[in-house]
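Below you'll find the structure I mean.
Every protein chain of the complex appears in place save one, which is left out.
Which chain is which? They are A, B and C, in the order written, and residues in each are numbered from 1.
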Amino acid sequence: MTSNEAKNISPVDEIKKLRLITAIKTPYLPDGRFDLRAYDHLVNLQLEQGVEGLIVGGTTGEGQLMSWDEHVMLIAHTVNCFGDRLKVIGNTGSNSTREAIHATEQGFAVGMHAALHINPYYGKTSTEGLRMHFKSVLEFGPAVIYNVPARTGQDIPTSFIEALAKDPNFAGVKECTGNKRIHGYSSQGMSVWSGNDDEAHDGRWEHGARGVISVTSNLVPGLMYDLMFGGGNIALRDSLLPLMSWLFHEPNPIPLNTALAQLGLIRPIFRLPYVPVSREKRREFVEIVEKLGLEHFKGATQIREMDDDEFHLVARY
Amino acid sequence: MTSNEAKNISPVDEIKKLRLITAIKTPYLPDGRFDLRAYDHLVNLQLEQGVEGLIVGGTTGEGQLMSWDEHVMLIAHTVNCFGDRLKVIGNTGSNSTREAIHATEQGFAVGMHAALHINPYYGKTSTEGLRMHFKSVLEFGPAVIYNVPARTGQDIPTSFIEALAKDPNFAGVKECTGNKRIHGYSSQGMSVWSGNDDEAHDGRWEHGARGVISVTSNLVPGLMYDLMFGGGNIALRDSLLPLMSWLFHEPNPIPLNTALAQLGLIRPIFRLPYVPVSREKRREFVEIVEKLGLEHFKGATQIREMDDDEFHLVARY
Amino acid sequence: MTSNEAKNISPVDEIKKLRLITAIKTPYLPDGRFDLRAYDHLVNLQLEQGVEGLIVGGTTGEGQLMSWDEHVMLIAHTVNCFGDRLKVIGNTGSNSTREAIHATEQGFAVGMHAALHINPYYGKTSTEGLRMHFKSVLEFGPAVIYNVPARTGQDIPTSFIEALAKDPNFAGVKECTGNKRIHGYSSQGMSVWSGNDDEAHDGRWEHGARGVISVTSNLVPGLMYDLMFGGGNIALRDSLLPLMSWLFHEPNPIPLNTALAQLGLIRPIFRLPYVPVSREKRREFVEIVEKLGLEHFKGATQIREMDDDEFHLVARY
Partner (left out) sequence: MTSNEAKNISPVDEIKKLRLITAIKTPYLPDGRFDLRAYDHLVNLQLEQGVEGLIVGGTTGEGQLMSWDEHVMLIAHTVNCFGDRLKVIGNTGSNSTREAIHATEQGFAVGMHAALHINPYYGKTSTEGLRMHFKSVLEFGPAVIYNVPARTGQDIPTSFIEALAKDPNFAGVKECTGNKRIHGYSSQGMSVWSGNDDEAHDGRWEHGARGVISVTSNLVPGLMYDLMFGGGNIALRDSLLPLMSWLFHEPNPIPLNTALAQLGLIRPIFRLPYVPVSREKRREFVEIVEKLGLEHFKGATQIREMDDDEFHLVARY
């Protein structure tokens, strides 16, 4: 089902060069469907601040709570509206090889530039199973491999990544196990993106990371741009650490979702099993924003603590 | 879930002006999935001959045999690859209002220019039900209404169409009941496309039809272009009638599918319940092609009768 | 995927013997999901009055508005709760052969006793296509073939049915073209069920029909039982004609849905494109009930005209 006509087909090298990629939030309407106007607004803010690529439907974007048809639709929508200005990396990975193949094939057919592929979480598999899984999906186009053992329960071995790196569609790794691992991969010439915002500065300037696939850049894209392009900057890094720490005090994207609602950038709608952070933590976020400066939170014109009853949780959508 | 960012958003007037729209064939791989390379090739041939719009996943394109996710994917793919050169009209109609809403919303989100909407076939409904059904889908963007009682079992009354024509998203009607009905609508200023190739010439030049939504143009797009743009031309019309008659001697798209296979433009794969026409009719098609001239069958380099065992039928895909 | 363990596997002969089969209504909750408590209550009323079989998710039961997973779930639910007391005939037919195969296979796997199969409506096909379509689905178990050209736009030829009748899984025909056709089939030994309530009495007692697949029996199952089992009874037939005529004054199941709501047997929820009948026709129904006698409308304790604003239409569910 491959096509030679898909627009903006990216050589894998263009993916390898990206430095600042945002794992973009998916906002919702009160009935739980996508709020595309809010989404478009968020993406425009990203573009204005220099973000070069998006992960669509990542764990941050709650791909795990989407049906595949809405997931691929969101990829196609993003390509249609913004694909000429940034790289669209669809999170078409899955712990089911069938689903990963289906979504990846569809994603490239609608014009995405690259895929993000996870190892089979929860169900897990053997090394030979991993090999077959990734082989099945890498044939369709450029792929970033995602290693996050704290979510998957299974670390992708370095030797495995090193072998996979020979595949012409291998674009690099989003690595969450720390800068030491990143250092090892980048020394071998691989593109590696830090999956941990708090380690991204050091990863970039001391350990050879190509850049970051960031959650924080949903809120302060300009500051994350400076962090990746502006040269080593310990002061900037340290000023961002309280925000980054707050964003991961509960499983991501729980704090991010709450933050965007508090900033008035999205409606305060949560798809279960996500719920807002506690009132106390919302108050803490207000303080963080005020300290860092509301002007860095692009698009926001206010910051509010918000009451519990302002949030709306949806279970059926 | 509407978006203001979708590319190439068409004012409804741009849809109204189209004259030559092809109900494009969907070609398949041996396992029944879409053959996107063959599809892209077919669309490029259409573009070269001046076709201005496509119905994606119409009855000709076998939308009725698609899952919605592959249907919307094909719309998104077509938009991505060709949406800047022709109008993409997704057949996101359904006899289920829920499905029509879902597909139409997704289709516009991925950039289609207009929707084709059928009245609820098979299940049918009352006039008030029709009204609610069309109202539910017209809010999303420009729509062509499709009336084909020989398929739906229910004629859309002229008074109903005349009322619907006031909707700002009403782009016109694909009408299959004949030129008299077309005449009546066009006299009132509506854009009407003939849904019967054999009546399209007279519809266009004598009854005010805007143009045609054509099956025949899958095979001879250049001749259909002449028929719609070249002025009244009885000789051309008459020379095409044997082909048009053959294309509808069995329910469309059975003959079209067979013809494209005989011309070597698609693999000879049929999704059931479609099957090739008989050997005798395939021989007849060879004669029709030879009489009309193979050079008019764009992209074809051969015409063959083909054996029964060259065709492959798929039931699970 | 066939199983030898499915409970209550019915020899095709048990299906052939049924006389009174109800095309059962599917009731809804306010959000459009199935109201299984109301459904169970309706089925219990059917059982009490001697109904021998159910069509689950027929056009009356609005299978055309179901996703396949909810359709098969409803079949499985009906089998689980009532499959030891009546025959469950799942309407697993489709105009897509793939979908018909998938649903039929699943339906038999969860214990349905027989399938109802329609010819491919709307998309249509050739005679050879028909043959391949029915062959693909008859292998899974007993099947009733459904001919309703006013919905499908294509009459199944008698010669076709006569050939199909040789298939060991052919259980008979639900025929809507009238008693002359029924007479012809029954003369050849086939089981035929009238699909027209108003012709069912004569079909049964004068033309050899095995019985009826009834809409009216949703309301007056006991009277329909008498009509099928009590011997020819012109007076009973004539007393029912006004009700039957009313039930088909708009496309079925529009009047039936309205009637069940007026009788308090279901919530007044409609899935679009279905809407209630007009106020005037609702008043007429009250009169019909009063004339026939509320006591025949099993389970009902009242009959009301109902206001327009008591009905709730759902488009997304």
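Following the convention adopted for this analysis, a residue touches a chain if its C-beta (ideal position, glycine included) is under 8 Å from a C-beta of that chain, and two chains touch if they have at least 3 such contacts.
The structure presented is a predicted model; accordingly, all values stated were derived computationally and were not measured.
Though it is not drawn, the left-out chain touches A, C in the full complex. Shown as candidates are C:Val79, C:Ala100 or C:Val275; the residue that touches the absent chain is C:Val79. Of the candidate positions A:Ser3, A:Thr59, A:Asn147 or A:Asn179, contact with the unshown chain belongs to A:Thr59. Interface note: of A:His77, A:His113 or A:His133, the residue touching the hidden chain in the full complex is A:His133. Along chain A, the points of touch with the absent chain fall at residues 32, 59, 62, 64-65, 95-98, 101-102, 120-126, 128-130, 132-133, 136, 149-154, 250-251, 254, 271-275, 277-278, 313, 315-317. Touching the omitted chain from chain C are residues 1-7, 29, 33-37, 39-40, 44, 68-70, 72-73, 76-77, 79-83, 106, 109-111.
The criterion applied here is as follows: only the chains that are shown with their structure count from here on.
Highest C-beta contact pair count among chain pairs: B-C. Among the other chains, C has the CA centre that is most remote from the centre of chain A. Annotation: the chain B:chain C pair of sequence copies touches via predominantly the same residues, more than half of the used numbers being shared.
Centre to centre, using the average C-alpha position, chain A and chain C are separated by 50 Å. Here the spacing of chain B and chain C, counted between their Cα centres, is 34 Å. Contact of a single residue of chain A with at least two other chains is seen at no position.
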